[in-house]
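Only one protein chain is missing; all other protein chains are in place.
Chain nomenclature is as follows: A, B and C, assigned in order of appearance, with residue numbering initiated at 1 for each chain independently.
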Amino acid sequence: MKNRQPLSLHIPTPSTRPGDRPDFSHIAIPPAGSTRQPDVLTPGCEMRDMPFGLVRVLDEAGDAVGPWNPRLDPETLQRGLRAMMLTRNFDSRMFQAHRQGKTSFYMTSTGEEALGAAPSMVLEPDDMCFPTYRIVSYLMARDYPLLDMVNQIYSNADDPLKGRQLPVLYSARKYGFYSLSGNLGTRFAHAVGWAMASAYKNDSKIAIAYIGEGTTAEGDFHEALTFANVFRAPVILCITNNQWAISSFQGIAGGEATTFAARALGYGLPGLRVDGNDFLAVHAATQWAAERARSNGGATVIEFVTYRAGGHSTSDDPTRYRPADEAAHWPLGDPIERLKQHLIGLGEWSEERHQALDAELKQAVRTAAKQGEAIGTLGQSKPSPAEMFTDVYKTPDWRILEQRQELGY
Amino acid sequence: MKNRQPLSLHIPTPSTRPGDRPDFSHIAIPPAGSTRQPDVLTPGCEMRDMPFGLVRVLDEAGDAVGPWNPRLDPETLQRGLRAMMLTRNFDSRMFQAHRQGKTSFYMTSTGEEALGAAPSMVLEPDDMCFPTYRIVSYLMARDYPLLDMVNQIYSNADDPLKGRQLPVLYSARKYGFYSLSGNLGTRFAHAVGWAMASAYKNDSKIAIAYIGEGTTAEGDFHEALTFANVFRAPVILCITNNQWAISSFQGIAGGEATTFAARALGYGLPGLRVDGNDFLAVHAATQWAAERARSNGGATVIEFVTYRAGGHSTSDDPTRYRPADEAAHWPLGDPIERLKQHLIGLGEWSEERHQALDAELKQAVRTAAKQGEAIGTLGQSKPSPAEMFTDVYKTPDWRILEQRQELGY
Amino acid sequence: MTTMTMIRAINSALDVMMSRDPDVLVFGEDVGYFGGVFRVTEGLAAKHGPTRCFDTPISEGGIIATAIGMGAYGLRPVAEIQFADYILPAYDQLVSEAARLRYRSGGEFWSPITVRSPYGGGIFGGQTHSASPEALFAHVCGLKTVIPSNPYDAKGLLIAAIEDDDPVIFMEPKRIYNGPFDGRFEQPVSAWARHPSSEVPDGHYVVPLGKAAIVRGGEAITVLAYGTMVHVALAAAAESGADAEIIDLRSIVPLDLDTIVESVRKTRRCVVVHEASRFAGFGAELCALVQERCFYHLEAPIERVCGWDTPYPHAFEWDYFPGPSRVIAAMQRALRGL
Partner (left out) sequence: MTTMTMIRAINSALDVMMSRDPDVLVFGEDVGYFGGVFRVTEGLAAKHGPTRCFDTPISEGGIIATAIGMGAYGLRPVAEIQFADYILPAYDQLVSEAARLRYRSGGEFWSPITVRSPYGGGIFGGQTHSASPEALFAHVCGLKTVIPSNPYDAKGLLIAAIEDDDPVIFMEPKRIYNGPFDGRFEQPVSAWARHPSSEVPDGHYVVPLGKAAIVRGGEAITVLAYGTMVHVALAAAAESGADAEIIDLRSIVPLDLDTIVESVRKTRRCVVVHEASRFAGFGAELCALVQERCFYHLEAPIERVCGWDTPYPHAFEWDYFPGPSRVIAAMQRALRGL
């Protein structure tokens, strides 16, 4: 072919790097209340605009506005606030504990506390959450014992997971919280299978699953959406778009060309794009998707637009790849601060009550941490090494019995 | 939760089964010429309607109409017709050869001959096609030697693939045709990598890849689209929606809720839905996508709507799972017949010339088949078993040398 | 009792379990209305209903992942992967999820799934329809791997697998689906009806996982085999007249080491046979264990007869397939020593 022009390889690059002024102008943020709310049983093909809106309830003044306002009572809002504040307090204590050498690893969810807290309050005790490592607020909203968490993080003698898992990779069946793993994405379609099972049994339970925007690039994501579509599984599939995947910005995951909520369109599923730092919006969107699922309407994809305010994990230093003050410029603010202001605006909260609650939670976390430390931190205490050999199979075979004996347990 | 209604599991079911009257009313077919043609460099977000149209050029009367008319000269059309007719003749001969025990396996592409033929004429010799097993018309349009094909199908002493591959899993580098494999979907992202390499080198070559609608459910499909989007790879990603994947209809692959072209939307890519039995439409759509790719505009997804008129393979009996006469009711007709009528309408073809060409091609196929048979059919002739041990690595290690010796070669 | 082929026997196991337990369901590519490309699930959808036996998208990863989710819910899913070659897109799900769920959750969740898949060569399937990937499963703690060699075992082992609360890979030697095949490809095909183990009870019974079968007693040499290769080993023993004890492992995890060790300590010689390619294949583990446990009894090196360390090539089916003559040669080497 004559005169073909040379091609060039496009490498997505974030708008800013360390030293630059933070810039979030690429994120489309329509005003609160401006995105429509379709009926929950609207066919997918009539909601193709939804991935390009942004479900927001709290406006700049802190008032709840628009069709998605879930009209929650103050007590519910206060419970949500509490769960988010507990999460943040716990994170900060455990982050410190890692810095003090008490464990090998920790991950915070600072700025993303609404994403687990609100759905946890929407879903029923017998529903199942298939979380990521940043959805601990789901457990916090259900009063999972802090001490059990601390023991898991310290892998000590009382660790409910028997010393087998990295910190924060919880499992809490009784709280409707599925076993976490370090492999990204692999549980996303488990949620679909679990939901299919509920439908198969003509039960009424539904599932909610989370995946990071970075992880949507895995084949697992596509498999989950494919099965959810084909078998109309009663499941809520949430993408937590916190702008970063360790050091790579959301453009590397495909966010330059369209929204992550738009992934839903290829499967004929509804795709909601939601302000993830707006507790009310998160609650309302989850409620909508839950109702759709419970009415046999099948799956919903939700993109929560949020920001990972901290480092990826205790192993990470985000100032190496993004402006140090980027978090402060995040246009959707802080979910705790916004819900607090809303409650104050309603006359149902005050700075004083806020501070009192914060102190109470700090104390609760402190107590649990101390109790956990008394049992032992990583290396100081651990379950019996015999636990290394149990639960590989329901009943161990000769290999496991011999090896356990060889180790002397 | 009180009064939750029981869920039920949805299992997609085709509208008809053996014994039923064929029914294709679920397939939306707008009139020829009614789907718009955007400029090739239109941003993806301005083409979100395209997956729900249907690019068609040939109308019911056989005339070329509308914005997608590629205005090909008669000679080009005749070459396309020839490639399709050659494919059909070859398929029918080789299908017979299998029934006569001359080989272990064969797959026809009856009804889908336009999908390889037209793109093969659009793409340049140094571009690369990453085919499926049903895209042999791509080679036919490039005059790949029929005898080499026959030898491959018979795995005989002259098999260019040295007896290693199942019939029809060709590789033809010199013809811009990448190595096939029996594993579905695994090469789709190879095309993306190949195209990225061209862009990386500032070359001007582009790639085209094919995948069956059934295979779009594999994670590989998603990975390919993700990388194609993120790195704006100069590649054309074609979904051949022939309604069936062995015995399962396109609803099992996700076709109930939306079109396969709509998968593009989640990646911000253009998604064209094209009448796959209309040679002119296939040509025009491929041309459009090729120009976009060559202009550094990145990837295009194309769904070719077509119908698998034959069985899945020689191992299959489609009358077990679909009405025996379904093919005859396929609303988009036969690609050869339609192009023939168009050429006749143009005054550039006739029944007589058609029959003469058909006889000529039949003879060419017959000659090649006979030549191949003279070399030997499966089991009667094969390359030296020494070939079993070469090409595992560029240079064999002791294992391979020892084993070859053990076998006596 | 009914005379059954492997296919009928496996179908019967599924039917029996679906009838007994509403939590058992069957899915995979083409398994629903059509009944599977090898007809193993024929009639199940019609009998038990479309939600109990259904087609899935072509997505092995999705099939296994959803099966794991169903298992966590409390079902006992039986997933078919159309060919063992195509398990690999689901390999991460099997290794990182199914195999570890019980362990990592401290026993809160587990994965009572069964993954059925036709495997092995002998059918001119070329390199993508002939795989024997058992070593890839055996190395993964948390998985069990079962390989029957006849209709009776196939049904009893499959029922045991479905009832098992751990994930089981159930590999079906497709070459012997419709009749025993001993590697003598020039000879007329024989039918299961003439084989004693084609007499299969119609109802529920179990062949326990982890119990090998001594399919031929002998004193001079032990041959370890599974799947199709059990028949090849029997043919090799018959043809050569060697006084071989042939052990059908039936499951490679759990492995019936006692039966193996007892036999080799008696015969003092051992040949290991499998279709999979040799290097780092499961035969290596058998060699390692036998030399470890029977070192002072062994009189000759343990021999391995396996597929070559190449892909499985279409035209060379019988050059690749480890048939009786290669087993005989190995037995002779082992009997000779040195």
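One rule holds for everything that comes next: a residue touches a chain if its C-beta (ideal position, glycine included) is under 8 Å from a C-beta of that chain, and two chains touch if they have at least 3 such contacts.
What you are looking at is a predicted structure, and each value in this text was computed from that prediction instead of being measured.
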- Item | Left-out chain, listing which of the shown chains it touches | A, B, C
- Note on the structure: Answer key for C:T3, C:S190, C:Q291 or C:Q332 versus the chain not shown reads C:Q291
- Who touches the missing chain here, B:F227, B:F249, B:F279 or B:Y307? B:F227
- Note on the structure: Given B:N156, B:S181 or B:T314, the correct residue touching the omitted chain is B:S181
- Query: Out of C:Y103, C:Y152 or C:W192, which touches the unshown chain?
  - Reply: C:Y103
- Message: Touching the hidden chain in the complete assembly: which of C:D30, C:D55, C:D85 or C:D256 does that?
- Response: C:D85
- Task: Could you list which residues of subunit B touch the chain missing from the display?
- Result: 128, 160-162, 164-165, 169, 171-173, 178-179, 181, 183, 186-198, 200-201, 207, 219-220, 223-224, 226-227, 230, 390-394, 397-398
- Task: State which residues belonging to subunit A touch the missing partner chain.
- Result: 8-9, 11, 13, 17, 104-105, 155-156, 159, 162-167, 169, 181-185, 214-215, 217-220, 245-248, 252-254, 315, 320-321, 378, 382-383, 385, 387-389, 392, 399-400, 403, 407
- Name every residue on subunit C in touch with the hidden partner chain. 85, 88-89, 91-92, 95-96, 100, 103-104, 127-128, 135-136, 138-139, 141-142, 253, 276-277, 279-285, 287-288, 291-293, 295-296, 298, 300-304, 309-311, 338
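Rule of thumb we're sticking to: only the chains that are shown with their structure count from here on.
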- Quick one: report the Å distance separating subunit B from subunit C, using the average Cα coordinate of each chain. 36
- Query: Taking each chain's centre as its mean C-alpha position, how far apart are subunit A and subunit B in Å?
  - Reply: 41
- Touching two or more other chains - residues of subunit B: 8-9, 11, 217-220, 252-254
- Shared-contact residues (touching 2 or more other chains) in subunit C: 51, 56-57, 59, 61-62, 89
